[in-house]
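Read the structure below first, then the notes.
After this line comes chain A, so read on.
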Amino acid sequence: MAFLIGENMTGGYGKGADILHDCTIGVEKGEIAVVVGPNGAGKSTAMKAVFGMLNIHTGRVMMDGEDITLLSPQARVQKGMGFVPQTSNVFTTMSVEENLEMGAFIRDDEIQGTMEQVFELFPILKEKRKQPAGELSGGQRQQVAVGRALMTQPKVLMLDEPTAGVSPIVMDELFDRIIEIAKTGIAILMVEQNAKQALNIADKGYVLVQGKNRYTDTGAALMADPEVRKAFLGG
Partner candidate 1 sequence: MTDILNAIVLLFNFLVIPGIAYGCQLALGALGVTLIYGILRFSNFAHGETMAFGTMFTILATWFLQSNGISLGPLPTALLALPIGILAAVLLVLGTDKLVYKFYRKQKSTPVIYLIASLGVMFFYNGLIRFVIGPDDQIFTDGSRFIITAREFKEMTGLDQGLAFKMTQGITIVVTVICVAALFWFLNKTRTGKSMRAYSDNEDLALLSGINPDRVVMIAWVLTAILATIAGTLYGLDKSFKPFTYLQILLPIFAAAIVGGIGNPVGAILGGFVIALSEVAVTFAYKRVIGYLVPESWAPEGLVQLLSTDYKFAVSFTILVIVLLVKPTGLMKGQSI
Partner candidate 2 sequence: MTLNLRNIGMFAIMAVMFAMVGVFNSWSTALFILNFCLISAVMSLGVNIQWGYAGLLNVGIMGFVALGGMAAMLVSIPPVQGAISAGGSGILFSAFLTAIAIFAIYLAYKKLSGGTRKLVITSIAIVSFFVIRYYFDPAVDAIESYDSAGTGNLGGFNMPILFGWLVGGLLAAGAAWLVGKISLGLRSDYLAIATLGISEIIIAVLKNEDWLTRGVKNVNGLPRPFPVPYEVDIQKSPYWIDMAERWGVSVIELSSIIVKLSYAALFTIVLLIILYLSEKALASPWGRMMRAIRDNETAAEAMGKNVTGRHLQVFILGSAVVGIAGAMLTTLDGLFTPTAYQPLRYTFLIWVMVIVGGSGNNWGAVLGGFVIGFFWIQAEPIGLWAMDVITSGMAEDSGLREHLLKSAAHMRLMMMGVILLLVLRFTPKGLIPEK
């Protein structure tokens, strides 16, 4: 069984119609799992379901062998999940350093070490540590957002379209960093619009269509599958 897994999830927002239908996504420690699919396929919804931001009425979410289906997102953060939302994912009026500090709010121990690690991972942030996050470029903001989530020393890091709206060069660099993070033993679950590039770095890939799993395989296998290439990766 995977380290983190949302199994057979069916549900939607509030009392609205179901968006997910028997959807399963999971990730192992130290691995990168990527969820791709066309617009409106329920990619972000699936990830939010894993994080507890919507109600699933069937299925369950397991982490490290523990059933966490009923926990609130905040409680999941305590359990070791880190989540980077797609938009408004930094405190714009606060400095980079304060953003990281707030990321570590639930920790009572010394956070300086973790902050140094984040600065090592994203050196530009160390340079701009005193600047308000709202004044940074899009790519730098994403780094702050990821850094903020890392400050809790999570076991799982979930990223909702981290490369949305950044240039291809920045995207490549961000993916490099994500690989580095995975190498430290953190499980990474990521929703991506840029399917090709994402599957390239993925250990595992999920292709969702209309809230259902269509293809599930290793990233390389999906990239090699002609059907997937034709339908979802633009040939």
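In picking the candidates, the idea was that all candidates are chains of the complex that A comes from, given by their letters.
Methods note: contacts are C-beta pairs under 8 Å (C-beta built on N, C-alpha and C of every residue); 3 or more make two chains touch, one makes a residue touch a chain; residues count from 1.
Keep in mind that this is a model prediction, so the values were computed, not measured.
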For chain A, which of 1 or 2 is the touching one in this complex?
1
Residue positions on chain A within touch of candidate 1 in the complex are 73-74, 77-78, 83, 85, 88-94, 98, 101-103, 105-106, 148, 152
